Structure formats: C-alpha cells, structure tokens
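Quick one: the structure is below, questions incoming.
Entry: chain A
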Amino acid sequence: APGAAADVDAAAQPAVQVGMITSATGPLAAYGAAYTAGFEAGLDYATDGTGAVDGRELEITWKDDQGNPDTAVSQAKDLIGQGYKILAGTVASGIALSLAEQAAQNDILYISGPAAADAITGINQNTFRSGRQTYEDVATAGTFIGDPSGKKIVVFAQDNAFGQGNLAGVQAVLGAKGATVDGVLVAEDATEFTPFAQQLLDADPDLIFVAWAGASTGAMWTALQQQGVFDDVPVVTGLGDVSTYGAYGEASDKISFLSHYFAAATDNDESAAMISYLEANDSEADLFSPDGFVAAQMIVQAVREGGGDDVGTMIESLEGYTFDSVKGSITIRAEDHAVLQPMFQAALSQGADGTWTPSLVETVDAKTVAPVIAAK
Partner candidate 1 sequence: MRGQGLSGQRRLIIKIAAGGALVALLALLPLLNISIPGVFPGPTYTPGTLQLLAYAMLIAALALSYHLLFGLAGMLSFGHALFFAAGAYGLGIVLRRFSPDWLSPGATFLVAVVITVVLGFVLAAVVGSLSLRVTGISFAMVTLAFAQAGSVVVRRNPEGLTGGEEGLSLDVTNVPSFFVGVLNTRNLYWLALGVLVVVYLVVLWVERSRAGHVVAATRENDLRVRVIGIRPYGVRLLVFSIAGALAALAGAAFLLLQSGVSPRVATPDFTLTLLVIVVLGGVGLRWGAVLGAVVYTLLDQRLTALAGSDLIAGLPDVLRIPLSQPLFLLGTLFILVVLFLPGGLAGLAKLGEHRTPRGPRRARTIAAEGTTR
Partner candidate 2 sequence: MTDPIRTESPRTESIRTEPARTEPILRVRNLYGRIAGQQVVEDVSFDVPGTGVTALLGRNGVGKTSTIRSILGLIERTGEVTFAGSRVDRLPTHRIVQRGVGYVPEDREVFAKLTVTENLRLAERDAHPNRALVEALFPDLVQRRAQLAGTLSGGQQQMVSLARALLNTNRLLLVDEPTKGLSPKIVGEVTEALLAAAATVPILLVEQNLQVIRRLADRVVVLSGGRVVFTGDAADLLDDPELIQRYLGVHSGADPADTTTDAAVPA
Partner candidate 3 sequence: MSDQPPLHSVQQLLSAQPVPSAQPVLSAQPVLSAQPVPGAQPVLSIEHVTLQIGGARILNDVSLAIPKGEMLGVIGPNGAGKTTLFNVISGVLFATAGVVRLNGRTITREPIHARARAGLGRTFQTSSLFAGLTATENVRLAAQTKAGGATALGKFPRARDAATRLAEQRLAEVGLGAHRRSIAGGLSHGDKRKLEIAMLMAMDPEVILLDEPMAGVGSGDVPGLMEVIRQLHHGGRTVLMVEHHMEVVLGLVDRVAVMHHGELLACDTPDAVMGNPTVQSAYLGGAA
C-alpha cells in the first residue's frame, strides 16, 4: 500500500503547504471574508510581500467549510492526508473544536480563527487561536463599571453556546469580584423580545450585559429601547462587525461597547499596513480582520522557527511568542495557548448622513483581561 504522507527531501526546499479552512459561503460567510482578507494582509506584511519565509514559499490552500463541521472535517482530513502540517481558520466554534480534535489525532499544527469559545484555549497541545475568546470580552466589560463588588449584573443572552459561555464568563470574571450575576437567557429561535425586556427591568440590575449574535440583534435592541431599558440601566455589549452598526437602533449612543477590534481602535505600523492592504484590495478593516492578520504572523513565525515540517518545533516556537500586531502587542501564553491581547471600549455616534461610526473610548490592557489559565 502506498504511504499517506509524502516524505520530503530537504535539499529541494519545497513549498510549505498551509491549509486554510473557513466559511466562504453559508451563514458566516461575511466573517469568513473578513478573516480571509485579514490573513492575506497579514501574510503580505509578515513576509514583506514575498509570500516566502527564509526562501521557502508558503503555499496557501483555501477551503470553504460552508459553516458545516462535516465539510470542514472532510477537508481537514483531505489536507492532512496530502501531508499538510499546518491548518488554520474557521469562524464557527463548533467547527474549530472539530478541527482541534483532528489536529490532536493527527499531530499537526492548527490555529483556529475568530471562533470565540473559551473551550478552544488549552484544548490540546496542537491547537492555537488567533483571535480573542469570550472571557476577554467579558473581562473588558467588567472594566467599565469600576468596582463590581456588591453590584447586580444581569446577562441578557441567547440560550446557546455563545450566550451560555458569556454568562459563565461574567459569573467567573465579575462574580469572582463580588458582583451578583443573573442570567436572562432567551431561546435562540425566539423572535419576540419585548417580554424579556420587561423581565430585565423587573430584575432591577446595576448593569446589563448583552451577549447577542445573529440576525435577531436588531429586534432585540428595538425591544429594549421600546421598553425603556436604557433609561434606567447602563447597558454593555460587544461591538459587532461593520454591517451591524445600524442594528443597535436609536439607542446606539446609550450603549457602552466592548470591542475586539474596529478600524479606528489602533494606530500602529501593523494596523496601517493592514488597512492600506485591505483598501488596495477593495475591502475594509473589520471586526475579524486582525484574527486573519495574527494567524498569518503566527504561521510565518512557526515556519521560520520550525521549518514547516516539524510540528513539535513549530508548536514550541509559538508558545510564549510575543509580537506586535494590529491590536498592539500580543503574547501567546505558553501554558494554554491563550492569546493575550489588548481590548477596547468604544462608543457609537451618528454622523450627518445618519450612519453610525465607532470611536475609541479606552484601550484595555491585555493583562487586565487575561483569562485564567485553562487546565490542559
């Protein structure tokens, strides 16, 4: 029987094959597009436009997972079977977890994309991430309210992994600091939020933390606004991608936003390089552009140090790696591969043409929001 992996002759220095699996179609295609564009910008930046590391070409193969874990696994197996040692990507946590499993089973390097699940951190030796995780979101919000001790916080979220993760995160981060944390979790498929807005008011909290994703976001904000939630309680939530800026409705300027990233959040070489690269390619900097950018930087580092074939060395080269990126200085924690990174507080304001734009309120230090070390 023929062997599966092709043994490489070192003399020829063949290209390093990198498999990128993310959504080009399907429900998360827009996130996938931002990630993809960010990656290309990052690769261009990290290789000085050569696409090669130390003379070794990086051959990037893009696969569309369609938001479907089964497709992603099939593609991963195909690539791994062809001898790929580096995989990266995906915006959906479910897919990222499946790919992490494949990485461990087959001992390759995997760098997950914008998927936010905390579970990815420390899941196994072979898996890294290039974006933020829920914990960091929550911890950022925690910095908005001063001393949380004795305050009552209600988490308003969808009853799915993302929402439950956020509730758990708030309980862990702010509950640990003495806040009482309750959750109002709404069935994911619910379409009517008015009664829940009422329920929020009835709970009489000091802060409402909203963790919401998906199309129903607009309706949810409208309901909160209509029931007068903003008049009584400060509300915090994560700022989504550019297309959602209109979704917060009239109350946009009353919400405190925590942000993973938006174009105006930082001003450094990397962000300048990314934004100009994206603009040159008919694209714009968005929420998940840095995730792609960072992934590219990490891959370049791994190949530089580990040569693209030696998975063990590549992993070692990333553990504890600190580098400058779009969001500022980033450290990959050796213990659990958490990505320690600055986060932002933002506000939306309405321009003359009626569109909403975010502006930076404050940059939150990476150390302040660093997740507790996950048990491996």
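In picking the candidates, the idea was that all candidates are chains of the complex that A comes from, given by their letters.
Here are a few things to note about the model shown:
Definition applied: a contact is a pair of C-beta atoms (placed from the backbone, for glycine too) under 8 Å apart; a residue touches a chain by one contact, two chains touch by 3 or more; residues count from 1.
Worth saying up front: this structure is predicted, and the values here are computed from it rather than measured.
Only one option in 1, 2 or 3 touches chain A in this complex, and it is number 1. Listed in rising order, the residues of chain A touching candidate 1 in the complex are 1-2, 4, 24-25, 62, 64, 66, 68-71, 73-74, 77-82, 93-94, 97-98, 101-102, 105-106, 117, 119, 159-162, 164, 188-189.
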